[in-house]
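Shown here: the complex without one of its protein chains, the others still in place.
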Amino acid sequence: MFRRVMWLALATILPAVASIGYLHNSQAAGPIKIGLDVPSSGSDAFEGTHIARGVQLALEEQNKEGGIGGRQLETALGDNQCDPSVGVNSARYLVNVAQADVMIGSACSSVTLAVMPIIQQAQVPELDVTATSPKITQQSGVGGNIWKFRLNLNDEMMDAVFAQKVLAKDVKSLSILAVNTDYGRDAAGIFQRNLPGIKVLSTDYYTQGQPDFRALLTKVKALNPEGLLLISDYPDAAQIINQGHEVGLTGVKLFGRGSVATNDLLKLLPDPSWAQGAKEVNFWVPGPTARSLANRYQARFNEPLNRDAGMGYFGAETLIAAMKDIKGDITRKSIRDALERVNVTISGLGHVQFDDHHQAHYPMYILQIWNGMVRILETIPT
Amino acid sequence: MPTLEPDHDILVFDKVEATYGEAPILRGVSFGVHKGKITTLIGPNGAGKSTVLRAALGTVRVTHGQIVYRHQPITGVSTTDRQRKGMAYCPQGRSNFPRMTVRENLEMGAFLRSDREVQEDIETLLDEFPLLREKQKEFAANLSGGQQQILEMAMALILHPRILLIDEPSLGLSPIMVEQVFAYVKEINGQGVTVLMVEQNARRALAISDYGIVLDLGRVRLKDTGEALLNNEEVSRSYLGS
Amino acid sequence: MRWHRLVVWLLIAAVLALWPLYVGSPYLVGVSITVLIYIALALSFDLVVGRTGLLSFAHPGFFGIGAYTAALLGLHLGSPFPLRLGAAVVTAVLASIIIGVPSFRLSYHSFAMGTLGFAFIAQIIALNWIPVTRGPLCLPGVPPVDLRMGSWTWSATTLSENYYVVLILATITLWIVVRVAHSRIGRTLMAIRDDETLAKAVGVPVLRYKMLAFVTGAGVAGSLGSFFASYASAVCPTELGIAYSVNLIIILFLGGRGTLAGPILGAILFTGLPEFLRMAEAWRLVVYGLLIILASALVPEGIITWAFEMWQKRREGPQLGSAPLAN
Partner (left out) sequence: MVILAQLINGLATGGLYALVAAGIAMIFGVSELVNWAHGEFLMIASYLFFALYVLARLPYPIAGLCTMLLMLAFGALFQMIVIRPVVHRPWQTQLVATLGASIFLINSAIVVFGTFPRRAATPLSMQNLTIGSLSISYQRLLLIGLTLFAFFVLHMFIHRAKLGKAMRAVSQNRDACVAVGIDIQLIVLTAFAIGGSLVGLAAALYAPLGNITPLMGIPLTFKAFAVVIMGGFGSVNGAVASAVILGVVEAFTIQFLSSAYVDAMSFLMMLTVLVWRPFGLFGRQVGI
């Protein structure tokens, strides 16, 4: 027993002690580190990967112009797997080990909410570019977490407007299909509270990435709703539309909240006409104003720009704009203060300025799939 | 006392040692199996009798010494190749396929053969064992214990073996079935198949055997004709029970 | 020799106690807390898997049930931590009895899949029983670990404080496991694992012993769940997920089951490893998977068992093993 304990002690403590030296490599005035607190594995990896690419492009462009104050910009990746308990550790990694000066993320609302106390304690500013839970706004800025900022619009801002301005005009009855995640449940709840005069025939939650929607769609078809609202990201939405065509769910008006009316979705449809007329509210989409960015992105990554990559780019651009405005040292604190002052117009997105709750307000987009393209029906100021 | 001359021997163990896990089971076993005869291995539990058969078949690794089969060392020869060269094996306990028919069992017995005469041979065997023909479409599980033992011997015979290694054929059988099984062993031997048998029921086995070998604690204690061993008082006292 | 032993124990205790001060970085303290949770979970899991030979997938389920129980009590009743912990243990034990009684009738493969089914259903209930669990929206705002004595209160708000709490829990777990292992119960369990038929034949109430191990393991897992709820300050349905089971199985089988050092070393290696591999982000999990395949082929009895064997061989030369004599 005694020898075993000795061995155990040696076997466990030595490598751990030895590893500390390796991990304790704090940097002083090296490059500015932007921590990417996004999922790069797991079921939301498609989102995190694109955000990371958008950020990378923005940083590369800025670095070509000499960085900021002579310092280069670089990223550090902390895969949060869209899982709160993993995200807590990966955020600590970015904060403590990778020594991020500022972070972009967490992309998923539940992770964002779990990570917020950590960034507050470590005093690192973090900018969200895709998480849409209204709770993040409520808990940020004045009276809350002063280190958290959000660029993208939240569900509270978008969903009520979409329900009243679009859904109420277009349909009398509606079925809702929502992904069974924090964002799906949150958004479905907001919609249900904001649908005056519309009869909600059914609300069903499905598992993200499930292979088979036919039974669910057969059920919806039998209810014969005038409209179908998908609270989904494009991989699931594509499955739903394709399989909906298969079970003969045609003639229903499609609405989306997530990333339905996107080019990504169209790429996954064998026939784009299956989604003809689908309307969606979104916080951004690559439109005509972002053409130059789309071309540069295509050239760099050999794939078309999408919403998440664009938001990653704009997030980085917002950070760059804030940092350029800093007079003294670029530190976590000075970046945070600069973000509060930010007042820029970002081409392709709009005017960015954070309110008391650290929420940016640029116009939201009402989009529609029309003849195999995504067109912007309307932009509504927020 | 007849000597066990190598020329007559189809299978020779030469100082064979084998281990199971870390524990040595055979500690230098040497003997020969006379061609065309019945040889029985007797000895107490844990003596290594079954291990001898498995070493011959190659399913137990031999750590020292060598085994010579038909005048050729067979170290490194795979089990299936040994079987192709005429070794057949009936392991201890039930070794048929319970949810396959009797006929399918016989076909499985012929698994190593790829010639076209398999079906004919099965017919011949069914003629030899009428009780199997009667039940050829039944699952093996529906046969009595003795019938299953006979089925297993028939399965071994399809390969036209030169030597049959048979482990405890009488285990769990009624006295009448034991007689019948031994009668079949004798009959098989009468067709020119050498038999090396392990048997707890030592008296009965030695009675039909030409030779007997006493194994104890992984070593050969005694080898002689079956008759001589039966009449040996010490053997009687120590290994045959009362 | 006794003082010798005492010195080493004191040394280990000192290192563990000073650890958060030494490493400093909150990230490493955070990882240390995760590792300690996994050590304690793996030790309690080993009570079931390593000592009865039954592969249970229900363990994270008990962890999750404990976490949800503690979170609900903390959120709705404001109960102090000791009460939450006790309630978590009780519910986990109750759940394990409800699961265990029918499951232990099953053969070992069916037992594994039966408990996997339980884990799945528990997670799906947590995901969809919105009025109670809030589903994927999680239960946020669980109060921290706290102690109240009259007007005196203390609560674990910093990482280091949480580290000490989980260190105490892990030590208690280790103590329970050691007690069980060195008692008649432990020896009986090992006998059952090695030869269940024999154990039955000599009149050991096999089922009762297995249940005892299963229920004890569940209770420990439940208590760790109550800590986790406070530490993470939120409980999500993912806490009941199969991912935990997978991690625990990898930790136990590659660390070495049926030992004390195995689960501990396994937890350090296999929770630490993915964190260390963050350098090669894209290939991280590819390498991780590859290492698991290699380890299962090269050290199938676990790293610790393998290390002991190597060490013993070197010290004592070739020796007679204890494998049963087989005919």
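The first chain written gets the first letter, and so on, giving A, B and C; residue counts start at 1 in each chain.
We adopt the following convention: a residue touches a chain if its C-beta (ideal position, glycine included) is under 8 Å from a C-beta of that chain, and two chains touch if they have at least 3 such contacts.
Note that the coordinates shown come from a computational prediction; the quantities given were computed from them, not determined experimentally.
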*From the touch rule at the top of the page, work out which displayed chains the omitted chain touches.*
A, B, C
*Looking beyond the chains shown, say which of C:L16, C:L127, C:L167 or C:L260 touches the absent one.*
C:L127
*Contact partner of the left-out chain, one of B:S95, B:Q180, B:Q200 or B:S238*: B:S95
*For chain C, which residues lie in contact with the unshown chain of the complex?*
49, 55, 102, 105-107, 109-110, 112-114, 116-118, 120-121, 124-125, 127-128, 242, 246, 249-250, 253-254, 282-286, 288-293, 295-298, 300-301
*asked:* Please output the residues of chain B touching the missing chain, sorted low to high.
replied: 57, 59, 79-80, 83-84, 88-91, 93-100, 104, 107-109, 111-112, 152, 155-156, 159
_Considering the whole complex, not just the chains shown, which residues of chain A touch the missing one?_
41-43, 45-46, 49, 180, 204-207, 209-212, 214-216, 218-219, 221-222, 235, 238-239, 242-243, 245-248, 264, 267-268, 270-271, 303
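Quick note on the criterion: only the chains that are shown with their structure count from here on.
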_Reference chain C; chain at largest CA-centroid distance_ = B
*Whose Cα centre is nearest the centre of all Cα atoms in view?*
C
*Report, in whole Å, the distance between the mean C-alpha point of chain A and the mean C-alpha point of chain C.*
34
*Round to the nearest whole Å and give the separation of the Cα centres of chain B and chain C.*
51
*Just give me the whole-number Å value for how far the CA centre of chain A lies from that of chain B.*
73
*What does chain C use to touch chain A in their complex?*
1, 4-5, 8-9, 11-12, 15, 22-28, 30-31, 34, 127-128, 130, 135-138, 140, 232-234, 236, 238-239, 260-261, 264-265, 268, 272, 275-276, 278, 281-282, 284-285, 304, 307-308, 311
*Could you pull out which chain A residues touch chain C in their complex?*
2, 4-9, 11-13, 16, 19-20, 23-24, 40-41, 77-79, 83-85, 88-90, 92-93, 95-97, 110, 113-114, 117, 121-122, 180-182, 184-186, 205
